[in-house]
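With one protein chain removed, the remaining protein chains of the complex are shown where they sit.
Labels A, B and C are assigned to the chains in the order they are written; within every chain, residues are numbered from 1.
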């Protein structure tokens, strides 16, 4: 039985990691903490009443390391890098759900996140936790950088094409829409029900901090510098992301070509589902699951490919993928507690 | 042209007063302020872009009195009573949307609101602004206490029966459900989209501060001490209140009797609509309007009457009723800007 | 491995039974059908893509009995009683989610459902599947009548008091609110998004067909004829029921007395959770789970008890309870696939 800790249990991601591990046959959560507050976990999250006796402790590296074999960090960016070095030093594995270890270039991090990176040393050892691309590396990871929600849907939606036909691609535009849980549980006016309900808006237009993460991994896949256009929007739903991706192509690929590329790329992947031709993926079909559903439509002139990629931002876009990585890192069945 | 001021324009009620007065043929808003912040009104409420040049001023009694003939106070309770005396002293009329002048007994206020009443002197001069019951007094009011949202729906739903047949009534239970705007624009965790969406709950069970307001005016109407059972719930909608009221009767009244009582009571009232027999009122039918829709169902044994009373909490339950009172106090057509 | 069939898989209840059994360690769904249509299950419910190869068959008693050990009927009322006799005759166990076998008195059924009962013969053999009350009978049931959603929340909310103190009770009023899935997947105007969103209304006031079910089982418990007042409302959410129950008491019981009665009654029940004093249950805390959360508030004069009872109408109010009964009937762990 692997003993897992969750630091940041009061946020949505931390909560879902806990929820998933409750069903895990080979792991048990032995330590939780949140904002250094102390208190019963079932008071922070009343849905767990009767299902746990855990009490939030004040965060302590020693205590965490004593009680856990592996630690999930469900913290805001900048907070993770302040605790990761100590945890690694004690020989613990870390699954970091923040953005702190996703960008290999410290300067890019500092530009987009507006903070100095305080642990550049561990940056190069971190493994990006997108199992469909990096499963082998994940098996050996000690510091796992769990992907961002928008990048997960974007990269999974584009990877097959970029990896195999990057020369056919002229531009990529990602119009992304996310439910409010993507913003976390921050108590701010713009996340009030009165602001979100019956509303819809774009935000951080061309300035979203997930953009360089998408660019970095697509560039790696395409073996050339890639720059996507990315715009985020806020949906009046709790969980789910849908990204409509417009790829300008040179017209050399047919719909059948593209379909085959995707089918082949994800042939053995449980959590990526290609829609049948003519069927559009929907947020409702992946909500609460670790699936990424992808639909493809090609324009008649073969010059515009519309890829629709859908995930649950809290599951495949955060906690579910973290547990998937946890399973891989521990040699468990990859789908354990996720199906 | 009557010059109106709105103190507390950043809240929902103040905003809707402004919205309604924009359409008013005989009034103009000449002064607005909010939390003592200064700034363009169309930045606080972007929907007014292009429709107003008003700038929020720091609140000043002198300025308000210089620029306005009448002042709407859309403030939280306790804040109104701190400015009312000065405004009245300057000879201005005040329409107070807070709870500060609704309860005649200062001790009841202090028990339910948990604050000392600092202006008991003006309490006795205030007029309760429920036009369907107190129109004549409202005409002469200088300090108008605009009713609470829950009490408006409750009193309108019960008034005909209590006023005419209080002896037939054995008990009254009010199960009230409100959209989130009833709680104002407070930035608190329990009003986040993530907490309200797809959720429903009761709150302040048997302890809601609107209870004594309902009791006071029903007691006055029934000419005896009345105590209702009142429970509030939070609906995942923005605006609207529905109250399901269970009246235990002695069985002496038939459905026809009761229907006639209500029809007669509201015969000349524009803003109260009795549903046809068998038709249930719905929040959607009154949203954005100043109407109160009422439906009646009597049990076969004539011992239980179910009254469903529906209003828009921001309109008939707050700003709309305030404008209705404004119209009455100024001798304007009562429905001006409300139809 | 028990082989289960689901008749009526295209409705919400049938779908959730399937979803729950997908995780079951000792059962497998081997047969599904819906409206006599044929087609892949993952086309009817795209969220199951990649998780099942099942194909909807045209319903056939022979086929169903050949392929299954036990059959869930997730059918509208009147449709169940047309297939139950044949299934029982073939020696199969049946879990019926419709209302057809819940009311012991055929005349009551005919009055409230407006249809002749065509299988009164099996009525007396059916077992009412509320495990917290009838676990021992359920173990031996061959025809299980799965409770209605409203009755589940109502009976669990009232059972401890009625079973132990029925003489202290003067009246019971149930103000019930349900998400739209309670109405099933009927394609009717009143269930359109445009009608439900931002709306709220009462329906079937004092005429809801679940009323006699509540009366029957409370009468049995209280050992005297009980008649509740019941009003249903439609919430703009997908799943969840909250019932606010007003009990008029004779004032003989203290809050401590009542609390102890409930604590004791549900002491060993996994799926009923009593809230701490002062805490209100919320729909969000039980959504997607088989829990029933119950909160209690007593008025100062001890004459009015407010019970708030919350369930997920699709889980504890339908499919989850059906699986709980399935587990009991098969001697499995009662919580299997439900925690």
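What we mean here is this: a contact is a pair of C-beta atoms (placed from the backbone, for glycine too) under 8 Å apart; a residue touches a chain by one contact, two chains touch by 3 or more.
Quick caveat, the model's predicted, so the values are computed rather than measured.
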item: Sole contact to the chain not displayed, among A:126, A:146, A:165 or A:195; value: A:195
item: Touching residues (missing chain, whole complex) on chain A; value: 171, 173, 175, 177, 195, 198-203, 205-206, 229, 231, 233, 235-240, 242, 244, 246, 248, 280-284, 287, 295, 297, 299, 304, 306, 308
item: Hidden partner interface residues of chain C, rising order; value: 12, 180-181, 185, 187-189, 191-198, 236-238
item: Positions on chain B where the hidden chain makes contact; value: 22-23, 46-47, 49-51, 198, 270, 273, 279, 282, 284-286, 288-289, 291, 293, 339
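Following the convention adopted for this analysis, only the chains that are shown with their structure count from here on.
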item: Chain nearest the global centroid, as defined over all protein CA atoms shown; value: C
item: Centroid spacing, where centroids are CA-atom means, of chain A and chain B in whole angstrom; value: 46
item: For chain B paired with chain C, centre-to-centre distance based on mean C-alpha positions, whole Å; value: 39
item: Set of chain B residues in contact with two or more other chains; value: 195, 198, 236-238
